[in-house]
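With one protein chain held back, the other chains of the complex are shown just where they sit.
Letters A and B mark the chains in the order given here, with residues in each chain numbered from 1 onward.
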Amino acid sequence: MEYRIDRDAHSLLDPRTKLLLLFTSSVFVVGNAGEKWMFVFYWILVFLPVLLLFIEKEWKAGIISIAIYIASFYAQKSLQHDLTVFESALALMLYIITKILPTAILARYIVKTTKVSEFLAAMNRMHVTDKLTIPVSVIFRFFPTVMEESKSINDAMRMRGVEMGAGKAAEAVEYRMVPLIASCSIIGEELSAAAMTRGLDVGKKRSCIWNISFGFPDVIIITLCLICFIWWIVGRFYI
Amino acid sequence: MNNRLNAKDLINVGIYTAISAVICCLVAMTGVIPIMMVLLVVFVPILTGIPYMMFLTKVKKFGMILILNILMGALMWVTGMSYYALIVGTITGLIAELIYRIGKYSSKWHGIIAYAVSGLYCWANYIGIFFNADAYFSTRQNFGQDYIDAITKMLPPWMCPVLLVVDLLCGVIGGWIGSKVLKKHFEKAGIA
Partner (left out) sequence: MINFTNVSFQYTEERDCLKNIDLTINDGEVVLVCGPSGCGKSTLVRCVNGLIPHYYQGRMTGSVTVGETDVSKTTLRKLSRHVGTVFQNPRSQFFNVDTTSELAFGCENFGIDPGDIEQRINAVVNRHDLGKLMDRSIFKLSGGEKQKIACASIAVEPIDTVILDEPSANLDYAGICELRKMIEAWKEEHKTILIAEHRISYLFPYLTRALLMNSGEIVKEFKAEEIRSLSEEELHRLGLRAEELQDPADISIDMEEGKTNDNKMVLSNMKYSYKGEQPVFDIPQMELPKGEIIGITGTNGAGKSTFLRCLCGLERSCKAVLKVDNEVWNNKMRRRNIYMVMQDVNHQLFTDSVLDEVMISQRTEDREEALEILDSLDLKEYADKHPLSLSGGQKQRVAVASAIASGRNIILFDEPTSGLDYSHMLQVSELLKKLRDNGKTVIMVTHDIELIKNACTVVIPFASLKK
(Lines give C-alpha, C1' and ligand atoms only; values in the text may rest on other atoms or scores of the structure.)
Protein backbone atom coordinates (compact mmCIF):
# COMPACT_ATOMS: atom_id res chain seq x y z
CA MET A 1 0.00 0.00 0.00
CA GLU A 2 1.36 3.35 -0.88
CA TYR A 3 2.13 5.63 2.00
CA ARG A 4 1.12 9.24 1.90
CA ILE A 5 2.06 11.54 4.69
CA ASP A 6 -0.96 13.33 6.09
CA ARG A 7 0.27 16.82 6.74
CA ASP A 8 -2.98 17.82 8.38
CA ALA A 9 -2.66 15.09 10.98
CA HIS A 10 -2.64 16.74 14.35
CA SER A 11 -4.37 16.46 17.65
CA LEU A 12 -7.57 18.36 18.28
CA LEU A 13 -5.92 21.60 19.27
CA ASP A 14 -3.19 23.85 17.94
CA PRO A 15 -0.08 24.09 20.15
CA ARG A 16 -0.79 27.77 20.77
CA THR A 17 -4.30 26.98 21.97
CA LYS A 18 -2.92 24.30 24.26
CA LEU A 19 -0.52 26.76 25.84
CA LEU A 20 -3.24 29.37 26.27
CA LEU A 21 -5.40 26.77 27.96
CA LEU A 22 -2.51 25.76 30.20
CA PHE A 23 -1.96 29.39 31.13
CA THR A 24 -5.65 29.90 31.86
CA SER A 25 -5.77 26.74 33.91
CA SER A 26 -2.73 27.82 35.91
CA VAL A 27 -4.29 31.16 36.69
CA PHE A 28 -7.79 30.04 37.58
CA VAL A 29 -7.45 26.48 38.83
CA VAL A 30 -4.07 26.50 40.54
CA GLY A 31 -3.89 30.21 41.23
CA ASN A 32 -7.57 30.31 42.14
CA ALA A 33 -7.97 33.81 40.74
CA GLY A 34 -11.44 35.26 41.04
CA GLU A 35 -12.44 32.64 43.57
CA LYS A 36 -16.21 32.21 43.91
CA TRP A 37 -16.92 34.65 41.14
CA MET A 38 -15.30 32.23 38.68
CA PHE A 39 -17.21 29.22 40.03
CA VAL A 40 -18.59 27.96 36.71
CA PHE A 41 -15.37 28.46 34.79
CA TYR A 42 -13.41 26.84 37.56
CA TRP A 43 -15.29 23.61 37.14
CA ILE A 44 -15.15 23.74 33.36
CA LEU A 45 -11.37 24.13 33.55
CA VAL A 46 -11.12 21.29 36.05
CA PHE A 47 -12.87 18.79 33.84
CA LEU A 48 -11.76 19.96 30.41
CA PRO A 49 -8.37 18.16 30.59
CA VAL A 50 -10.10 14.85 31.24
CA LEU A 51 -12.39 15.47 28.30
CA LEU A 52 -9.31 16.03 26.16
CA LEU A 53 -7.87 12.73 27.38
CA PHE A 54 -11.07 10.98 26.37
CA ILE A 55 -10.94 12.57 22.94
CA GLU A 56 -7.45 11.09 22.58
CA LYS A 57 -8.97 7.74 23.61
CA GLU A 58 -6.93 7.60 26.80
CA TRP A 59 -9.81 6.05 28.69
CA LYS A 60 -7.83 4.53 31.49
CA ALA A 61 -5.79 7.59 32.34
CA GLY A 62 -8.94 9.71 32.15
CA ILE A 63 -10.99 7.52 34.47
CA ILE A 64 -8.17 7.16 36.99
CA SER A 65 -7.71 10.92 37.05
CA ILE A 66 -11.40 11.52 37.66
CA ALA A 67 -11.42 8.91 40.41
CA ILE A 68 -8.43 10.45 42.17
CA TYR A 69 -9.91 13.91 41.82
CA ILE A 70 -13.32 13.02 43.21
CA ALA A 71 -11.85 10.93 46.01
CA SER A 72 -9.53 13.65 47.19
CA PHE A 73 -12.18 16.32 46.75
CA TYR A 74 -14.66 14.59 49.01
CA ALA A 75 -12.05 13.35 51.46
CA GLN A 76 -10.85 16.90 51.81
CA LYS A 77 -14.40 18.18 52.27
CA SER A 78 -15.09 15.71 55.03
CA LEU A 79 -12.04 16.83 56.97
CA GLN A 80 -13.41 20.09 58.26
CA HIS A 81 -13.74 20.73 61.91
CA ASP A 82 -11.72 20.12 65.02
CA LEU A 83 -8.79 18.82 63.08
CA THR A 84 -5.60 17.64 64.65
CA VAL A 85 -2.42 18.94 63.10
CA PHE A 86 -1.99 15.68 61.25
CA GLU A 87 -5.51 15.79 59.85
CA SER A 88 -5.17 19.34 58.75
CA ALA A 89 -1.91 18.56 57.03
CA LEU A 90 -3.64 15.69 55.29
CA ALA A 91 -6.46 17.98 54.29
CA LEU A 92 -3.96 20.45 52.90
CA MET A 93 -2.33 17.70 50.89
CA LEU A 94 -5.64 16.58 49.44
CA TYR A 95 -6.53 20.16 48.71
CA ILE A 96 -3.28 20.58 46.83
CA ILE A 97 -4.01 17.45 44.82
CA THR A 98 -7.36 18.83 43.74
CA LYS A 99 -5.62 22.01 42.62
CA ILE A 100 -2.68 20.44 40.84
CA LEU A 101 -4.18 17.37 39.24
CA PRO A 102 -6.21 19.06 36.47
CA THR A 103 -3.26 21.14 35.32
CA ALA A 104 -0.89 18.20 35.59
CA ILE A 105 -3.19 16.15 33.36
CA LEU A 106 -3.34 19.02 30.91
CA ALA A 107 0.46 19.30 30.88
CA ARG A 108 0.76 15.57 30.25
CA TYR A 109 -1.81 15.82 27.47
CA ILE A 110 0.17 18.59 25.83
CA VAL A 111 3.47 16.71 26.01
CA LYS A 112 1.89 13.55 24.61
CA THR A 113 0.00 15.11 21.73
CA THR A 114 2.32 17.86 20.55
CA LYS A 115 4.97 17.14 17.97
CA VAL A 116 8.31 18.82 18.49
CA SER A 117 8.26 20.13 14.95
CA GLU A 118 4.75 21.51 15.32
CA PHE A 119 5.66 23.17 18.60
CA LEU A 120 8.76 24.87 17.17
CA ALA A 121 6.76 26.21 14.23
CA ALA A 122 3.86 27.44 16.34
CA MET A 123 6.16 29.23 18.78
CA ASN A 124 8.06 30.71 15.88
CA ARG A 125 4.86 32.22 14.53
CA MET A 126 4.30 33.88 17.90
CA HIS A 127 7.86 35.22 17.67
CA VAL A 128 9.02 33.34 20.73
CA THR A 129 12.79 33.08 20.61
CA ASP A 130 14.55 29.81 19.75
CA LYS A 131 16.49 30.26 22.95
CA LEU A 132 13.38 29.17 24.82
CA THR A 133 11.72 26.87 22.31
CA ILE A 134 14.72 24.63 21.56
CA PRO A 135 15.34 23.80 25.24
CA VAL A 136 11.62 23.20 25.76
CA SER A 137 11.49 20.78 22.84
CA VAL A 138 14.55 18.99 24.21
CA ILE A 139 12.73 18.64 27.52
CA PHE A 140 9.82 16.95 25.68
CA ARG A 141 12.30 14.62 24.03
CA PHE A 142 14.33 13.99 27.14
CA PHE A 143 11.75 13.18 29.80
CA PRO A 144 11.21 9.67 28.44
CA THR A 145 14.98 9.21 28.11
CA VAL A 146 15.59 10.18 31.73
CA MET A 147 12.85 7.74 32.75
CA GLU A 148 14.28 4.90 30.63
CA GLU A 149 17.77 5.46 31.97
CA SER A 150 16.71 5.63 35.59
CA LYS A 151 14.60 2.51 35.24
CA SER A 152 17.58 0.67 33.88
CA ILE A 153 19.84 1.94 36.68
CA ASN A 154 17.26 0.99 39.23
CA ASP A 155 17.19 -2.53 37.79
CA ALA A 156 20.95 -2.73 38.04
CA MET A 157 20.79 -1.71 41.69
CA ARG A 158 18.17 -4.31 42.47
CA MET A 159 20.14 -6.97 40.64
CA ARG A 160 23.39 -6.11 42.36
CA GLY A 161 21.65 -6.09 45.70
CA VAL A 162 22.64 -2.56 46.59
CA GLU A 163 19.13 -1.49 47.38
CA MET A 164 19.49 0.80 50.30
CA GLY A 165 18.39 0.66 53.85
CA ALA A 166 17.76 3.85 55.74
CA GLY A 167 21.36 4.01 56.91
CA LYS A 168 22.80 4.44 53.47
CA ALA A 169 20.76 7.29 52.03
CA ALA A 170 23.83 9.05 50.65
CA GLU A 171 24.91 6.02 48.64
CA ALA A 172 21.38 5.45 47.44
CA VAL A 173 21.37 8.92 45.95
CA GLU A 174 24.94 8.76 44.67
CA TYR A 175 24.55 5.39 42.97
CA ARG A 176 21.41 6.52 41.19
CA MET A 177 22.45 10.00 40.31
CA VAL A 178 25.96 9.37 39.03
CA PRO A 179 25.19 6.82 36.28
CA LEU A 180 22.05 8.77 35.38
CA ILE A 181 23.86 12.03 34.85
CA ALA A 182 26.78 10.33 33.13
CA SER A 183 24.45 8.55 30.70
CA CYS A 184 22.30 11.59 30.05
CA SER A 185 25.35 13.73 29.50
CA ILE A 186 26.74 11.31 26.92
CA ILE A 187 23.39 10.95 25.16
CA GLY A 188 23.10 14.72 25.20
CA GLU A 189 26.49 15.20 23.56
CA GLU A 190 25.58 12.78 20.81
CA LEU A 191 22.12 14.28 20.43
CA SER A 192 23.54 17.76 19.93
CA ALA A 193 26.10 16.47 17.45
CA ALA A 194 23.40 14.67 15.45
CA ALA A 195 21.03 17.65 15.52
CA MET A 196 23.74 20.04 14.41
CA THR A 197 24.83 17.86 11.48
CA ARG A 198 21.21 18.04 10.43
CA GLY A 199 21.24 21.78 10.32
CA LEU A 200 19.68 22.78 13.61
CA ASP A 201 20.83 26.25 14.54
CA VAL A 202 19.63 29.19 16.55
CA GLY A 203 17.70 32.06 15.00
CA LYS A 204 17.47 30.58 11.51
CA LYS A 205 14.19 30.29 9.63
CA ARG A 206 12.72 26.80 9.67
CA SER A 207 9.86 25.40 7.68
CA CYS A 208 7.39 22.91 9.11
CA ILE A 209 5.94 19.86 7.43
CA TRP A 210 2.78 20.01 9.52
CA ASN A 211 -0.03 22.34 8.58
CA ILE A 212 -0.73 24.22 11.73
CA SER A 213 -3.76 26.43 11.81
CA PHE A 214 -6.61 27.21 14.12
CA GLY A 215 -9.67 25.03 13.66
CA PHE A 216 -13.13 25.10 15.14
CA PRO A 217 -12.14 23.41 18.45
CA ASP A 218 -9.40 26.01 18.81
CA VAL A 219 -11.96 28.78 18.41
CA ILE A 220 -14.11 27.29 21.19
CA ILE A 221 -11.22 26.89 23.61
CA ILE A 222 -9.73 30.30 22.86
CA THR A 223 -13.13 31.92 23.32
CA LEU A 224 -13.54 30.07 26.61
CA CYS A 225 -10.17 31.28 27.84
CA LEU A 226 -10.89 34.86 26.79
CA ILE A 227 -14.27 34.80 28.49
CA CYS A 228 -12.60 33.51 31.64
CA PHE A 229 -10.26 36.50 31.71
CA ILE A 230 -12.94 39.02 30.76
CA TRP A 231 -15.36 37.69 33.35
CA TRP A 232 -12.61 37.80 35.94
CA ILE A 233 -11.70 41.40 35.08
CA VAL A 234 -15.36 42.42 35.14
CA GLY A 235 -15.77 40.80 38.54
CA ARG A 236 -12.64 42.29 39.90
CA PHE A 237 -12.91 45.88 38.75
CA TYR A 238 -16.55 46.62 38.08
CA ILE A 239 -18.52 44.86 40.72
CA MET B 1 35.11 31.94 20.81
CA ASN B 2 31.69 32.91 19.66
CA ASN B 3 29.53 34.24 22.46
CA ARG B 4 26.19 33.56 20.84
CA LEU B 5 24.34 30.57 22.24
CA ASN B 6 24.33 27.75 19.73
CA ALA B 7 22.18 24.65 19.39
CA LYS B 8 24.50 22.61 21.60
CA ASP B 9 24.20 25.08 24.48
CA LEU B 10 20.43 25.15 24.22
CA ILE B 11 20.21 21.36 24.04
CA ASN B 12 22.34 21.18 27.18
CA VAL B 13 19.99 23.59 28.92
CA GLY B 14 17.07 21.37 27.93
CA ILE B 15 18.75 18.20 29.14
CA TYR B 16 19.70 19.51 32.56
CA THR B 17 16.32 21.14 33.00
CA ALA B 18 14.75 17.76 32.27
CA ILE B 19 16.97 15.97 34.80
CA SER B 20 16.38 18.59 37.49
CA ALA B 21 12.66 18.57 36.81
CA VAL B 22 12.47 14.80 37.15
CA ILE B 23 14.31 14.98 40.47
CA CYS B 24 12.00 17.78 41.68
CA CYS B 25 9.02 15.69 40.66
CA LEU B 26 10.25 12.63 42.53
CA VAL B 27 10.93 14.72 45.63
CA ALA B 28 7.55 16.43 45.37
CA MET B 29 5.89 13.03 45.22
CA THR B 30 7.25 12.21 48.64
CA GLY B 31 5.00 15.08 49.69
CA VAL B 32 2.60 12.30 50.69
CA ILE B 33 4.17 12.81 54.06
CA PRO B 34 2.84 16.29 54.69
CA ILE B 35 5.89 17.57 56.53
CA MET B 36 7.78 17.07 53.28
CA MET B 37 5.80 20.00 51.91
CA VAL B 38 7.95 22.23 54.04
CA LEU B 39 11.05 20.15 53.54
CA LEU B 40 10.95 20.72 49.79
CA VAL B 41 13.26 23.68 50.34
CA VAL B 42 15.68 21.25 51.98
CA PHE B 43 15.63 18.31 49.63
CA VAL B 44 15.22 19.93 46.23
CA PRO B 45 18.28 22.20 46.59
CA ILE B 46 20.39 19.39 48.01
CA LEU B 47 19.50 16.83 45.36
CA THR B 48 19.47 18.99 42.25
CA GLY B 49 22.93 20.25 43.18
CA ILE B 50 24.60 17.31 41.47
CA PRO B 51 23.10 17.78 37.99
CA TYR B 52 23.41 21.54 38.38
CA MET B 53 27.14 21.50 39.07
CA MET B 54 27.53 19.23 36.04
CA PHE B 55 25.45 21.71 34.07
CA LEU B 56 27.72 24.57 35.15
CA THR B 57 30.71 22.81 33.57
CA LYS B 58 28.90 23.23 30.23
CA VAL B 59 28.12 26.90 30.83
CA LYS B 60 30.58 29.19 29.15
CA LYS B 61 28.27 31.83 27.72
CA PHE B 62 25.79 34.32 29.08
CA GLY B 63 22.19 33.18 29.17
CA MET B 64 22.22 29.47 29.88
CA ILE B 65 21.65 29.75 33.62
CA LEU B 66 18.92 32.30 33.08
CA ILE B 67 17.10 30.13 30.54
CA LEU B 68 17.31 27.07 32.79
CA ASN B 69 15.79 29.08 35.63
CA ILE B 70 13.00 30.49 33.51
CA LEU B 71 12.13 26.99 32.36
CA MET B 72 12.26 25.53 35.86
CA GLY B 73 10.06 28.37 37.08
CA ALA B 74 7.61 27.83 34.25
CA LEU B 75 7.53 24.08 34.88
CA MET B 76 6.87 24.68 38.56
CA TRP B 77 4.10 27.02 37.67
CA VAL B 78 2.27 24.79 35.23
CA THR B 79 2.60 21.75 37.43
CA GLY B 80 0.71 23.59 40.06
CA MET B 81 3.06 25.49 42.29
CA SER B 82 2.67 29.23 41.94
CA TYR B 83 3.65 31.79 39.37
CA TYR B 84 5.95 33.34 41.94
CA ALA B 85 8.35 30.55 41.04
CA LEU B 86 8.61 31.93 37.53
CA ILE B 87 9.03 35.54 38.62
CA VAL B 88 11.53 34.78 41.37
CA GLY B 89 13.27 32.22 39.18
CA THR B 90 13.83 34.75 36.42
CA ILE B 91 15.28 37.32 38.81
CA THR B 92 17.48 34.88 40.71
CA GLY B 93 18.55 33.29 37.44
CA LEU B 94 19.81 36.63 36.26
CA ILE B 95 21.63 37.25 39.53
CA ALA B 96 23.16 33.76 39.43
CA GLU B 97 24.21 34.35 35.85
CA LEU B 98 26.05 37.49 36.93
CA ILE B 99 27.66 35.78 39.92
CA TYR B 100 28.95 32.92 37.79
CA ARG B 101 30.09 35.40 35.16
CA ILE B 102 32.15 37.23 37.76
CA GLY B 103 33.71 33.83 38.48
CA LYS B 104 34.65 33.69 34.78
CA TYR B 105 32.36 30.70 34.26
CA SER B 106 34.77 28.39 36.03
CA SER B 107 35.14 29.31 39.71
CA LYS B 108 33.84 26.59 41.99
CA TRP B 109 32.61 28.84 44.80
CA HIS B 110 31.01 31.30 42.45
CA GLY B 111 29.26 28.28 40.97
CA ILE B 112 28.03 27.08 44.34
CA ILE B 113 26.73 30.52 45.31
CA ALA B 114 25.16 30.94 41.88
CA TYR B 115 23.40 27.62 42.39
CA ALA B 116 22.16 28.54 45.85
CA VAL B 117 20.76 31.84 44.58
CA SER B 118 19.21 30.43 41.44
CA GLY B 119 17.54 27.68 43.46
CA LEU B 120 15.35 30.20 45.25
CA TYR B 121 12.50 29.46 42.85
CA CYS B 122 11.85 26.57 45.16
CA TRP B 123 11.26 28.86 48.11
CA ALA B 124 9.11 31.09 45.94
CA ASN B 125 6.48 28.39 45.89
CA TYR B 126 5.58 29.28 49.45
CA ILE B 127 5.16 32.99 48.87
CA GLY B 128 1.57 32.41 47.90
CA ILE B 129 0.82 30.81 51.23
CA PHE B 130 2.44 33.58 53.23
CA PHE B 131 1.44 36.73 51.44
CA ASN B 132 -1.93 35.65 50.26
CA ALA B 133 -2.85 33.39 53.13
CA ASP B 134 -6.28 34.97 53.34
CA ALA B 135 -6.93 34.57 49.65
CA TYR B 136 -5.40 31.15 49.76
CA PHE B 137 -7.99 29.94 52.21
CA SER B 138 -10.93 32.26 51.69
CA THR B 139 -12.16 30.22 48.75
CA ARG B 140 -12.23 27.24 50.97
CA GLN B 141 -14.26 28.69 53.76
CA ASN B 142 -15.86 25.36 54.32
CA PHE B 143 -12.50 24.39 55.79
CA GLY B 144 -13.50 26.25 58.91
CA GLN B 145 -11.31 28.40 61.09
CA ASP B 146 -9.81 25.43 62.92
CA TYR B 147 -8.30 24.18 59.77
CA ILE B 148 -6.87 27.49 58.75
CA ASP B 149 -5.47 27.95 62.22
CA ALA B 150 -3.84 24.55 62.02
CA ILE B 151 -2.20 25.40 58.76
CA THR B 152 -1.08 28.81 59.83
CA LYS B 153 0.30 27.18 62.96
CA MET B 154 2.43 25.00 60.72
CA LEU B 155 3.49 27.93 58.58
CA PRO B 156 3.50 31.10 60.69
CA PRO B 157 4.56 34.28 58.82
CA TRP B 158 8.01 34.32 60.39
CA MET B 159 8.65 31.02 58.64
CA CYS B 160 8.82 32.88 55.35
CA PRO B 161 12.28 34.43 55.83
CA VAL B 162 13.36 31.33 57.71
CA LEU B 163 12.56 29.18 54.71
CA LEU B 164 14.41 31.62 52.49
CA VAL B 165 17.53 31.23 54.59
CA VAL B 166 17.05 27.47 54.79
CA ASP B 167 16.71 27.31 51.01
CA LEU B 168 19.88 29.34 50.52
CA LEU B 169 21.82 27.25 53.03
CA CYS B 170 20.64 24.01 51.52
CA GLY B 171 21.55 25.42 48.14
CA VAL B 172 25.09 26.01 49.33
CA ILE B 173 25.21 22.51 50.83
CA GLY B 174 23.72 20.99 47.66
CA GLY B 175 26.13 22.92 45.46
CA TRP B 176 29.03 21.87 47.63
CA ILE B 177 27.96 18.21 47.52
CA GLY B 178 27.47 18.59 43.79
CA SER B 179 30.99 19.91 43.31
CA LYS B 180 32.33 17.05 45.46
CA VAL B 181 30.51 14.49 43.34
CA LEU B 182 31.69 16.26 40.23
CA LYS B 183 35.26 15.92 41.39
CA LYS B 184 34.88 12.42 42.75
CA HIS B 185 33.12 11.01 39.73
CA PHE B 186 32.73 13.06 36.60
CA GLU B 187 36.13 14.74 36.56
CA LYS B 188 37.85 11.52 37.52
CA ALA B 189 35.96 9.71 34.76
CA GLY B 190 36.84 12.43 32.31
CA ILE B 191 33.30 13.33 31.29
CA ALA B 192 33.01 16.76 32.89
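Following the convention adopted for this analysis, contacts are C-beta pairs under 8 Å (C-beta built on N, C-alpha and C of every residue); 3 or more make two chains touch, one makes a residue touch a chain.
Quantities reported herein were computed from a predicted structural model and do not represent experimental measurements.
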* To do: Give the residue, chosen from A:12, A:116, A:132 or A:224, that touches the chain omitted from the document.
  => A:116
* Which of A:126, A:156 or A:220 sits in contact with the chain that's absent? -> A:156
* Residue ranges of chain A at the interface with the undisplayed chain -> 1-5, 7, 9, 115-118, 137-138, 140-141, 144-145, 148-149, 152-153, 155-162, 174-175, 178-179, 182-183, 186-188, 190-201, 204-211
* Absent chain, residues of chain B that touch it -> 8, 184-185, 188-191
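Here, only the chains that are shown with their structure count from here on.
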* Footprint of chain B on chain A - complex, ascending -> 22, 26-27, 30-32, 35-36, 77, 79-93, 95-96, 99-101, 103-104, 107, 130-132, 134-139, 141-143, 145-147, 150, 173-174, 177-178, 180-182, 184-186, 188, 191-192, 195-196, 200-202
* chain A partner contacts - residues on chain B that touch it in the complex -> 4-8, 10-15, 17-19, 21-22, 31-32, 34-35, 37, 47, 50-51, 54, 63, 67-68, 70-71, 75, 77-83, 135-136, 138-140, 142-144, 146-147, 150-151, 153-154, 181, 185-186, 189, 191
